[in-house]
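Below is one structure; the comments refer to it alone.
All protein chains but one are shown at their positions in the complex.
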Amino acid sequence: MEISLTVNGTEHTTDVPDNSLLVEIIRERLNLTGTHVGCDTSQCGACTIHMDGRSVKSCTVLAGQADGADITTIEGIGTVDALHPMQEAFRENHALQCGFCTPGMIMSAIDLVENGKPLDERSVREGLEGNLCRCTGYHNIVKAVLDAQDKM
Amino acid sequence: MTSETGIGAAVKRKEDARFITGAGHYTDDINQPGQLYAVFVRSMYPRAEIRSIDVSSALAMEGVVAAYTGADLAADEIGDLPCGWMVKSKDGSDMIQPPHPPVAVSVVNYVGEPYAMVVAETLQAARDGAEAVTADFNELPVVVDLASAHGADQIHEAAPGNQCYDWELGDREATDAAFASADHVTSLDIVNNRLIPNAMEPRAAVGMYEAATGNYTLYTTSQNPHLERLILAAFVNVAAESKLRVVSPDVGGGFGSKIFVYAEETAVIWAAGKLARAIKWRADRSESFLADAHGRDHLTKAELALKADGTFVGLRVKTVANMGAYLSLFASSVPTYLYGTLLAGQYRTPAIYVEVQSVFTNTAPVDAYRGAGRPEATYVVERLVETAARELGKDPADIRRLNFIQPEDFPYETPVALTYDTGDYDASLKKAIELIGYDGFAERKASSEANGKKRGIGFSCYIEACGLAPSQVALSLGAGVGLFESAEVRVDVTGSVSVMTGCHSHGQGHETTFAQIVSDKLGIPFENVDVVHGDTGRSDYGLGTYGSRSLVVGGSAIVKATDKVIAKSRKIAAHMLESTEENVDFEEGTFSVTDSNQSITFPEVAFSAYVPGNYPLDELEPGLSEKAFYDPENFTYPAGAHICEVEVDPETGKVEIVNFVAVDDFGEIINPMIVAGQVHGGLAQGIGQALLEHAIYDESGQLVTGSYMDYTMPRADDMPNFVVDTTVTPCTHNPLGAKGCGEAGAIGSTAAVMNALTDALGVVDVPMPATPETVWRAMEGE
Partner (left out) sequence: MYRFNYHKPDDMDAAQQMMADAEDGVYLSGGMTLIPTLKARLASPTDVIDLSGLALSGIELADDSLTIGALTLHSEVAAGNEISSLSNLALAIGDAQVRNRGTIGGSIANSDPGADYPAAVVALGATINTTAGAIDADDFFQGLFETALKPGAIVTSVTFPLPVRAAYEKFPNPASRYAVVGVMVAETNGGVRVGVTGAGPCAYRQRNFEQALADNFSVAALDGLEVDYAEFNSDIHASAEYRGHLVGVMARRAVAQIT
């Protein structure tokens, strides 16, 4: 099956098996390994990317469903020299330890800030329900998101 | 410069740049040209004899390259997965270590145990192939229940009564005598619930073999690559250590579960050699649930004997510990040397006696999980102390103060084999009491009650022993490896520095902390120091990262190596400045001659070491690179006070943590930001154990909590905002004065939560995890 999709601003056309997942295309075809896989039941959120501007779990999207979509991954939101305010806030607030959940967490957090109501501590915690982190106890992640909200 | 990035500064982490931009390199991100994919075929039975395995249909499938069983590994003399700590029973006999082939040969003993491996050109083909493997099993009686495992059907021929060992520590007679003379005895039956570590990155391995050289390279998710290599070489027999390179690239959390050498990477590296092709394996999360080593799982009867005034006179503890189906790498040491030895807690209890019986069951192996033994010990002691206070009508803070080991008592020898070097337990408790506003609790309780909620407060004053040491003591007690750490400080020609460590960071931030130490000591910019870890090809031997040892042992080795660099540099500088060593001062990166204005910078010295024009070649070798091995003389003893306040919804039983304060004494702190982060993460795991997490096997031996649909992971909205603070009594026996902070959160918090909950409900005990239904039933008086 041939699909076309725009990833981080670049259009790609690729031939993939019908049963491939978006995350496989991102990681294996496009070699964008910042998007992680942490579970097989669509719960952990490590694979979160933006599809047409909204956060989705790329492990739970079929290639065909992503045909024609505009995808943004962690690699597409900022660079080391020009970080996205959310990336910056994660670093400033020590909102990551092992870094494995971080790309998904940042992608969810950006959607939460951009597409939702103004956030307080409680609503950040609820808004990140779909992202598991085993390292940070979430404390600094919540701080980072509130901090980034002011700068976005 | 040093003030902003040196020791004690909350420096932002070096490693973050790659993690926040998606440029981290985890094992699953590594791909080799022409690599194959491995999938393991796992037992659906908790216990069965393998009559036969048929891989022929798998082999016939398109894309399948090979299918191996345990017999194939055995034919190549691949050895068993060993246990690295020999514990002896009361009668002096050795513990029982049943055979543990990486891939099952004749029996399977837990659901998820691998009995075949399929290797194929694509992951899809490997999965299809794995499904096509058929086997004929003869199901055997299953042992699941921990309480009745001793004496149930015998799992291993070598282990009568399913007993691994029956161990003791302390003075039984003195303890019995103390109980006989006591005014009051508090006793509790305690269940320490079984947990699944769940680092967010699933385990993975990429194995490679180069036929022309005979060299193997294994990329894997290990907390201790050198140990992995040692075991694969010396015990498992894959190849000589010199032919084997093990690399742990970025690793997405460990919490103990990635210390151990597992079946999968063993089979992958062996098969890579057999096929002379790269092979990749990554666990599905469901495999992690089944086949990562689990944690905790104790049944305990604990009794505390007191005088009427609340003075502790004796402690008696009897524990049954679950080892699971086989002995994982450090399984035997967790409920013994990391548990029994900690039962003195922060108190002057004069007589302590503990017995631990470890047994086998048809469940996944159980081994170290964040805290490893120390959370279980703290839970026993702190639940007992709080309960005793209630029974005697004492304030929980007062009864602790009455029994604390006092600052002037150090060094303090406990009745359970440890010598605490230093501490000030009341200082932490006092600060925690202030931070939580203990005075205002009654008022807060009243206002909760007015809102129809129950409120409770609970304390936990824990102690832990970190940086497992010294080697000779541990070796005499049965450890199979040394407990030192290595470091190399390699100064480049231009004065930048690479620091090689045998520790491994999988979230702890060593690249930052270790760089702070070296840049501070050498007076060079923080940016100019790079920390290299996780590669047996790049650093000398090392023991990896576990037990909060990295800073206290690895960091101390780095200090030692850095001191050697400074010593040599001083000699060079003296030569260059035409002075003598004694007359050369070194401060903030500059060597200067005492009482003169002559000076020279560290980079200038480094340059001269490699371009030795003006250099004392007759006395000194050129170059500036120093190694050190550091073997600690004692454990370190972080300690602290955690106080928790909960609110309970009496209609549903839902518990909310409304206040949590942790005040910890980690000795000297290199980076307070990182330390606080470590505490937060540990607290979430400790609170998770108390309220959410539970690995459950049903009676038939199936894992019920095999995915995030059923195993409750702490999420952001389950956690409160934490208040964390520190007090400092420097460790007396390492050069940094540091004690280690990696596990404290998980060690202290669980008891604080459960003490708060039982206080709110006015009951003696609630089983963990205190799920809404469990709490609801406790309120109904069940």
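Letters are used for the chains, namely A and B, taken in the order the chains are written, and counting of residues starts over at 1 for each.
The definition used in the following text is that a contact is a pair of C-beta atoms (placed from the backbone, for glycine too) under 8 Å apart; a residue touches a chain by one contact, two chains touch by 3 or more.
The structure presented is a predicted model; accordingly, all values stated were derived computationally and were not measured.
Screening B:A180, B:V611 or B:I696 for touch with the missing chain picks out B:I696. Screening B:D76, B:D176, B:D710 or B:D765 for touch with the missing chain picks out B:D710. With the whole complex as reference, residues 1, 17-19, 21, 40-43, 45, 48, 51, 54-57, 59-65, 67, 108, 111-112, 127, 129-131 of chain A touch the missing chain. For chain B, the residues touching the absent chain in the complete assembly are 124, 131, 286, 651-652, 692, 694, 696, 704-705, 708-713, 718, 771-773, 776-777.
Here is the rule we go by: only the chains that are shown with their structure count from here on.
Separating the CA-averaged centres of chain A and chain B is a span of 29 Å.
By the touch criterion stated above, chain A contacts chain B in their complex at residues 17, 19, 27-28, 32-41, 43-44, 46, 73-75, 78-80, 83, 87, 90-92, 94, 96-103, 106, 121-122, 124-126, 128-129, 131-142. Residue ranges on chain B touching chain A, taken from their complex, read 12-13, 15-26, 28-29, 31, 124, 198-202, 250-253, 255, 282, 284-286, 506-509, 673-674, 676-678, 680-685, 707-709, 713-717, 719, 721-722, 745.
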